[in-house]
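With one protein chain held back, the other chains of the complex are shown just where they sit.
Naming follows writing order (A, B, C, D and E), and every chain is counted from residue 1.
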Amino acid sequence: MSHRIVKNITRPNQVDIEKLGELGVATVHEAMGRTGLLSPYLRPVDPKMRVCGTAVTISSHPGDNLMIHAAIEVCQPGDVLVVTVTSNNTDGMFGELLAVSARAHGVRGLVIDAGVRDTAEITDMNFPVWSKAISAKGTVKATPGSVNVPVVCAGTLINPGDVIIADADGVVCVPKAYVPQAVEKGQARVEKENMTRARLAAGELGLDIYNLRPTLKALGVVYVEESNE
Amino acid sequence: MSHRIVKNITRPNQVDIEKLGELGVATVHEAMGRTGLLSPYLRPVDPKMRVCGTAVTISSHPGDNLMIHAAIEVCQPGDVLVVTVTSNNTDGMFGELLAVSARAHGVRGLVIDAGVRDTAEITDMNFPVWSKAISAKGTVKATPGSVNVPVVCAGTLINPGDVIIADADGVVCVPKAYVPQAVEKGQARVEKENMTRARLAAGELGLDIYNLRPTLKALGVVYVEESNE
Amino acid sequence: MSHRIVKNITRPNQVDIEKLGELGVATVHEAMGRTGLLSPYLRPVDPKMRVCGTAVTISSHPGDNLMIHAAIEVCQPGDVLVVTVTSNNTDGMFGELLAVSARAHGVRGLVIDAGVRDTAEITDMNFPVWSKAISAKGTVKATPGSVNVPVVCAGTLINPGDVIIADADGVVCVPKAYVPQAVEKGQARVEKENMTRARLAAGELGLDIYNLRPTLKALGVVYVEESNE
Amino acid sequence: MSHRIVKNITRPNQVDIEKLGELGVATVHEAMGRTGLLSPYLRPVDPKMRVCGTAVTISSHPGDNLMIHAAIEVCQPGDVLVVTVTSNNTDGMFGELLAVSARAHGVRGLVIDAGVRDTAEITDMNFPVWSKAISAKGTVKATPGSVNVPVVCAGTLINPGDVIIADADGVVCVPKAYVPQAVEKGQARVEKENMTRARLAAGELGLDIYNLRPTLKALGVVYVEESNE
Amino acid sequence: MSHRIVKNITRPNQVDIEKLGELGVATVHEAMGRTGLLSPYLRPVDPKMRVCGTAVTISSHPGDNLMIHAAIEVCQPGDVLVVTVTSNNTDGMFGELLAVSARAHGVRGLVIDAGVRDTAEITDMNFPVWSKAISAKGTVKATPGSVNVPVVCAGTLINPGDVIIADADGVVCVPKAYVPQAVEKGQARVEKENMTRARLAAGELGLDIYNLRPTLKALGVVYVEESNE
Partner (left out) sequence: MSHRIVKNITRPNQVDIEKLGELGVATVHEAMGRTGLLSPYLRPVDPKMRVCGTAVTISSHPGDNLMIHAAIEVCQPGDVLVVTVTSNNTDGMFGELLAVSARAHGVRGLVIDAGVRDTAEITDMNFPVWSKAISAKGTVKATPGSVNVPVVCAGTLINPGDVIIADADGVVCVPKAYVPQAVEKGQARVEKENMTRARLAAGELGLDIYNLRPTLKALGVVYVEESNE
């Protein structure tokens, strides 16, 4: 279990990744049987940010961004940095300079289970970032970690090369092997939702569309005209 | 204490509700003797959102939105959905489709002591929502609950038919019976504040306007020219 | 240890304060050897807000804003109010009327380890505020406190007359005596960062610019071509 | 909505209260259809503490224990003090002296949605206390509140005269009108649990005792001999 | 990604498991290169509890303990139940009856990223439990989940058959394949610590034993006779 930097990872095909990005987080999460979601404490620096791409994973010591610098070297265009820390921390481990460097190597965005800073500049350059905190607290470059190993980020297992989708609703991870199915199921879901949306907009009730009246009855929920309390 | 859906509730008169909406949360809360406020962890999906309306209350199992679907059927135009869960939860129990359905039935907005999703779409359609969290986590439709029963939402008792006012400062509940007084006291407060604002803008001190100098003296607060520490 | 209001404090020279404001929070914090930062739970009411100025410090009872009124009388143009409470509290101790009053006396902004309200109005009048919470919860004016005494605000010691810099990344305090050095070191840092930014944008790696490869080697981090897990 | 102290309240019969105390929190909560439980952040000062009694309710300003002193005068033997604060607070509003005073008036214990102090002494005198925090932080006696009004304590509505049961598992409130049914259902539950316990101890499975195999099947849960991941 | 119950898992040899149990959580965590630790919010019901055993993993819906019942059937003597929920929850999903049932099947203890109840009875029967909360809140048996699949529990990946060690310091997971090395490194560490303990007890400094003086010097830490502040 020594610290290591894995230089080469396999990545899913780019067409599928783009399709997942278009589907968005809530739809992809549902398409995966309601799995893969990172904890909702991760929030975008700006609610308009969206990203999809391949995970390059990083395990860091709290308050130390040495391994983020190491990770950028092994990134390819289309990657998303996924940074975890070995214990709960909110320091600003990533700022404008790292965003400039990441972008120069084709990195599309960042998901970090810690803090970020230079958020005005990061928003201006439209570099998508999801983090646990915003903090100007600076970090050292003194302790070892790993790149492209399996990590747990905000409560979810992420392997290098998994697909990361993030938008205003949060962040979801699609395991590499499950990408084609997620695309297929997600697209089917969108079509179904389009039909449901039209019916709901016309005033039809979810109770009827989803056939929930028998469920309510079976669960013993009773209808009462008025409260007599 | 069986699960039930109460179909008919009494609602305060609409003119008063609109007046309370214009007064805003901070003023109404003060007009009620500093009561009725929901916990500040409830935040609007977008800070520009504002709503006022009549509470249709919902008590749900965590991670289950069956009862929200049931509630929409008993809503009338001008209502606001107030959703509580029986234990602490942040799942995204309400999304775009439910917002479309709610709007089709005249529902003005949502206050939920849990999570919501599809927040970009909800913001685009300008459907006002206050929640504890934003989370793409989907929910089941499997466990019973109640509609239009008294609930505790974010620490405050809300009865069906109470008036809900929500804006950037949070959410306040005005009990049905207290609505006329809240309007009257709130309007008086606004007039008084207008005068105070003019005096403060002219440089007069709160110390003098509120006659606080005797209070400071009585409490033993002393004035010192300079610190000698 | 009686409650007191100190009327006169020494303030650093205004030119240096403006320079620190231009440098921004992250740069100033780094220039000070990564010290002086307030806890990241303090957030601006609007992410576009920025302020710099001299601290007028206030120690209050939770849920009581008597001492804020007292403090405004001893403020001078260019000051920033720094409000602490003697125990954890989120009540809305500061609202539009106090903002109007503060502005009438030249106060530039507010940093408060508690809550604020009237946030729509405060944003409209562009009065910069950093707080722990947004809450419409009103306060009393009944319990004593102090003005212009040393306080601990969001985990950091602040003396009256210290310089407060706040922006989207948070709030930093520069002790009076350290102001000239902070300016000098901060400006040097900006120049250095400008050069680094250009090199990073050109694709050069932080690993090389900061000479981190020997560090990685010394720490035992190994490079692996591919994962064999 | 002025501040008031209600001197006389109706209390349920004492025999039923004792029976509820013997049943314990988890059983009573189940007997009430899984309602009435206060938030689990309330913890006993010592895990061996247990209490049952009638609620005398108190609504206080944070950091102010004036109304607790006022409440003791209207207490009767067998009562339990239920203290709420108008906003989130952890100050030590109750200590040994108040415990001595409360005991002198027959008060059986305290449930407080804030902090307590003198916990070593309170444990030594075996005065049962459930609180949100332990804090030596002292309080003032300066701001008004109410006694024996409906309160929301740790997320649950409590009316004066309701029955409070508390033990190592937390605190539950039984509304006055529901006391006889809660006793009856609770006792039935205990009998049923005794039988279930014996069967489980003998190795029978909950799957069979509660007839859960058809549920698993209906929900689509499949049995797999071994994982092929 | 359907819900499934895996009936057979491979387990490490029992002798090694016992050895890891004797080493304790802190030592095993260090022996694994400071990995494998679950988040410190998991606490034992009683600080004297200790356990070691093989993980049978459970993924449940919040507020639903159906899958715990299903898991007991596939347990073998020496197993430890590891329960996760698909979103943040503190309900009391495990109580005395389940503890009786688990013990009847040889289960040694429970680690649960949610709540437990009947803690007095569980302590009396000396069944070791680590949980996120204590809550009497009851659960339903209505929603599907999985048994013996990989789970993330309190931030750490746990596979069925991994070794769980828990004591007053928390919970650590040793992946199956790493068990022999963890035993070896842990035992070596204990021997080394015994020597270090003797030297420290005799007054020798960690600065000298760990040769930290050069580190301090290299990091620029200076020694000052007295403070001149």
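Rule of thumb we're sticking to: a residue touches a chain if its C-beta (ideal position, glycine included) is under 8 Å from a C-beta of that chain, and two chains touch if they have at least 3 such contacts.
Because the structure is a prediction, the values reported are computed rather than measured.
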item	value
Touch partners, limited to displayed chains, of the chain removed from view	A, C, D, E
Residue of E:25, E:133 or E:174 in touch with the missing chain, whole complex considered	E:25
Residue ranges of chain A at the interface with the undisplayed chain	61-63, 86-91, 135, 137, 140, 142-143
Touch residues of chain D, complete complex, unshown partner	2-9, 66, 69-70, 72-73, 90, 92, 95-98, 100-101, 103-105, 115, 117-120, 123, 133-138, 141-146, 148-150, 160
Missing-partner contacts on chain E, residue numbers	25-26, 29-30, 34, 37, 40, 43, 47-48, 167-170, 172, 193, 196-197, 200-203, 205-207, 210, 212, 215-216, 219-227, 229
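Here is the rule we go by: only the chains that are shown with their structure count from here on.
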item	value
Chains touching both chain C and chain E, listed by label	A, B, D
Reference chain A; chain at largest CA-centroid distance	D
Chain pair equivalent in interface to A-E, over half of contacts matched, among C-D, A-B or B-D	B-D
Centroid spacing, where centroids are CA-atom means, of chain B and chain C in whole angstrom	30
Of all residues in chain A, the ones touching two or more other chains	2, 34, 150
Topology of the chain contact graph, where touching chains are joined (line, ring, star, complete, other)	other
Pairwise chain contacts, counting only pairs that touch as defined	A-B, A-C, A-E, B-C, B-D, B-E, C-D, D-E
